[in-house]
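One chain of protein is taken out of this complex; the other chains stay put.
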Amino acid sequence: MQQEALQQGTIDTSYREAVRQAIRDAIMRDERVFLMGEDVGRYGGCYAVSKGLLAEFGPERIRDTPLSESGFTGAGIGAAMAGLRPIVELMTVNFSLLALDQILNTAATVRHMSGNQFGVPLVIRMATGAGRQLAAQHSHSLEGWYAHIPGIKVLAPATLEDARGMLWTALQDPDPVLIFENVMLYNITGNLAADAGPVNIDKAAVRRPGRDVSLITYGGSLWKTLEAATALAAEGIEAEVIDLRSLRPLDDATIMTSVTKTRRAVIIDEGWRSGSLAAEVAMRIVEQAFWELDAPIGRVCSEEVPIPYPRHLENAAIPQAPKIIAAAKAALGRA
Amino acid sequence: MVDFRMPSLGADMEAGTLVEWLVKPGDWVKRGDIVAVVETQKGAIEIETFETGQVEGILVELNSKVPVGTPLARIRTEGEAKAAPVAALSPAAAPVISPPAPAAAPPAIPPAPAPVAPPPSPAVAPAAPARTRISPAARRLAEARSVDPATVTGSGPGGAITYADVARRAAEPTPSSERKRAPTLDLDAMRTAIAAAMARSKREIPHYYLAHQVDVTACEHWLSQKNAALPPDNRLLIGALTLKATALAAHSFPAFNGFYRDNKYEPSEAVHVGVAIAIRGGGLAAPALHDADQLSLDDLMSRMRDLVQRTRAGRIRSSEISDSTITVTSLGERGVETLYGIIYPPQVAIVGFGKVLVRPWVVDGAIGPRSVITITLSADHRVSDGHAGALFLTEIGKLLQEPDKL
Partner (left out) sequence: MNDIDIRKVVQEELNNIAPEVDMAGVDPKADLREAIDIDSMDFLNFITAIHHRLGIDIPEIDYPKLITLDGAIGYVEAKLGLGKT
């Protein structure tokens, strides 16, 4: 977070609150916008993101749905095609697989298959990632799978600004946009400009400049990567941290600019290594910046196991700062 | 087993001083490798071997002066060397089937199914040198800045050479000579050698001389266009064009490319152009640029640069001393308009290039400024006549009109 000081015009807030304010803002600004999903109304959302919104906006705009991801995602697609601007909340990315048919076979393809007669201006939000001891059916990071699909955009807000600002921009998009909120981010707090508003959703961001190695990451791994970069700086290694922000499309230009400068890259991705988004980023670097490289590209991904329940095993299964530090040093030949 | 002997680097050489060994016993050498440096009247000469095999022993100590023909080292040739270690590895008592060895008689093995025998060990091949690890970025920089990766110490993963390693190496001062050993050119001895060769030439060779003025404006335009896009390492000088044109013409006119020996002319199929190179402080050498007619201009230029640098550093190779089939001499941009060379025996021709001058010239009926060079030929009248010489010079001039085809 750039704004460390308590400046005038900033508020203390949390990622959860920033997402909530984004939803409130959208509902107030555009009468076509509504939120629907499991337990978003009376219960206030399983991660408490929509707490209080039912009382404020009523059941027309904040709609509880049956436990049927395929059904209500399909309803959201229909509403979007018919002119509304739905925000569909899926409880976790694991459960989103029940709606995968709707997302992949319908939402992502309608514009193509209707010869551009229909679009699906739908936003789907969902939680992703491990770290809350929710075990192997609630903790996976499958956003890389979604980033495989043409016809949709895939976002991963990792900061308060992006949590606050990406939703509105996504709602303006004529095609489906999926927003992945890492479960470990909801409780992070910080200062956010009181007038924070929409942000771009097509550029990666340099979260920390450096000259020695590019650490490329997104979502929940951003903070671990920044922690690793701070530790590396203490040893004289200046790491540049890139927050991808958009997983589809990828901002190749920012990645290549950074790698061209540092000549080394490590990709930190909470997805499993095989066939991962990290693999895609690495291959693009090889395709576009091979002659700039000084070392093999490194990856820090999740261990290839279902995410375990016990805390120590869960922590061991996903990227952590020490692994990132080790990978960065290996790229510099300082392992 | 063969002896590697002190070579004769010219008819006037009687002895040489061995000043450096570049191999040691046990090393593998192949035909053409430089194995030693010998100090002669002509300076320090790098000596190549004609054999492929393993160095068995060094027979002459450093800094000893020995007559031509003295064995300097012993080389176990390829076949022998491969056979020997295999035999040595096999316990004497065990039944052994020798791998086929070209030098040995075929073992009399009956066509019956042989007992199970270990396959011939491939381990006798000389170990391939480990590949230098160099990152893509470092490799690209090394190419751009002409840094030899072998001279760089790697600091990257697994000791790989990184961009920064190459940049650091490139920023170091250019070493004034390739090696620390500075073979001092003995200019007095060189003068004596030049005197002997030139006196013999004027005594024995009936020279005739021709001159021909050629418009080289096309060459200059072509060069400035080509060089504009190139880093200094790859830029061409007009000397590369004149050398290539001469080599191509020499290939077409065999009466100017060869040796006159024992009252007989032997034309040469290959064109090895002797390049006259002035030595700072007075002195001249004309080492051979091998197969100059076959080289692309880029290759020719880099070979020329290498040859000039080594010659001036006193590191000519033995094969460059006596192989030249024709010589080219040029006094360059600070020279004069016309120069007539003296043939270097036993060659039969020397082609001279004067300074490029801007001259009023008639092109398509109008006078305009053109860059003009005077090409001369000094040739051996025992082998050719002025008519052939004129055709030869004209051919060089024609070739220079189309530099892109050289």
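Residue numbering begins at 1 within each chain, and the chains themselves are lettered A and B in the order written.
Simple rule for what comes next: a contact is a pair of C-beta atoms (placed from the backbone, for glycine too) under 8 Å apart; a residue touches a chain by one contact, two chains touch by 3 or more.
Bear in mind the structure is a predicted one, so any value in this text is a computation, not a measurement.
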| item | value |
| --- | --- |
| For the chain not depicted, the shown chains it touches | B |
| Among B:G239, B:G314 or B:P403, the residue in touch with the chain that has been omitted | B:G239 |
| Residue among B:A150, B:A228 or B:A366 touching the omitted chain | B:A228 |
| Omitted-chain contact residue, chosen from B:R31, B:R305 or B:H381 | B:R305 |
| Omitted-chain contact residue, chosen from B:S146, B:T192 or B:S296 | B:S146 |
| Touch list for chain B against the chain that is not drawn | 145-147, 170-174, 176, 224, 227-228, 231-233, 235, 237-239, 278, 280-281, 304-305, 308-309, 332-334 |
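Basically, only the chains that are shown with their structure count from here on.
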| item | value |
| --- | --- |
| Residues of chain A that touch chain B when the two form their complex | 263, 290-296, 330-333, 335 |
| Touching residues on chain B, where the partner in the complex is chain A | 135-140, 155-160, 162-164 |
